[in-house]
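With one protein chain removed, the remaining protein chains of the complex are shown where they sit.
Showing subunit A:
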């Protein structure tokens, strides 16, 4: 019983701020600034959502939502494709320089990301990708985590099936697509969710490489929203809710994959 009391108290600390944000988004502006504050709206109104769905040229919130969805989805697919191919080569194929290559790739996991930001900005500029969704989709897929994570998983798969397939005359592309990938669904799902979340939530990169409101994603958009609606708290919180609901639903559906993936990265990292 003592355990449940403690857990319930903690649960309040973790959930109350989220409920408060949801509640505020449904308040009228006068209620949101009333003292004493109310946790839930006494008369719920959807005005704030009407305002953000309508949007303005400076705050096209639905456009940001679409941009976030497009960028995170394409980024996730790109990560899955390039990481699984590279991980297969590193786990299953023999070639010169393999150890060195793996060491260099994994070594970059230890280098803090900010070191790359300024030169990356200049490279993106040279490629003509500044102020476009491409800048949010592609560069992040060069991260080493996906390759490392999938390689570890592939190494754990039994080799017998590959060998049998080779004997039957299959090539590595066929083994990769018909044996390795189908056996790796849990790991691929984990990587998919983690890369989607990371891209969806990214703030530091988009605020520097995107300049036009129509190419913003939700996280940098929220800070614009805050600037535009300074004390219209319901509108700001409605934006926050819009940015949270998809990832909270995704997390609720894939909790096992996310938590296992993170646990594994901790133990083998």
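The criterion applied here is as follows: a contact is a pair of C-beta atoms (placed from the backbone, for glycine too) under 8 Å apart; a residue touches a chain by one contact, two chains touch by 3 or more; residues count from 1.
Following the convention adopted for this analysis, contacts and distances are computed from a predicted model.
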Chain not present in the shown complex, as UniProt names it (candidates "NADH dehydrogenase subunit M", "Response regulator receiver domain-containing protein", "Sugar ABC transporter permease" or "ATP-binding cassette domain-containing protein"): "Sugar ABC transporter permease"
Contacting the left-out chain in the complete assembly, out of A:28, A:134, A:152 or A:201: A:201
Per the touch definition above, residue among A:66, A:93 or A:155 touching the missing chain: A:93
For subunit A, residues in touch with the removed chain: 3, 6-7, 10-11, 13-15, 17-18, 20-21, 24, 32-33, 35-37, 39, 81-83, 85-86, 88-90, 92-95, 98, 101, 104-105, 108, 111-123, 138-139, 141-144, 147, 159, 162-163, 166-167, 169-173, 175-176, 197, 200-204, 208, 218-220, 222-223, 226, 233, 236-237, 239-240, 243-244, 247-248, 250-252, 255, 258-259, 262-264, 266-267, 269
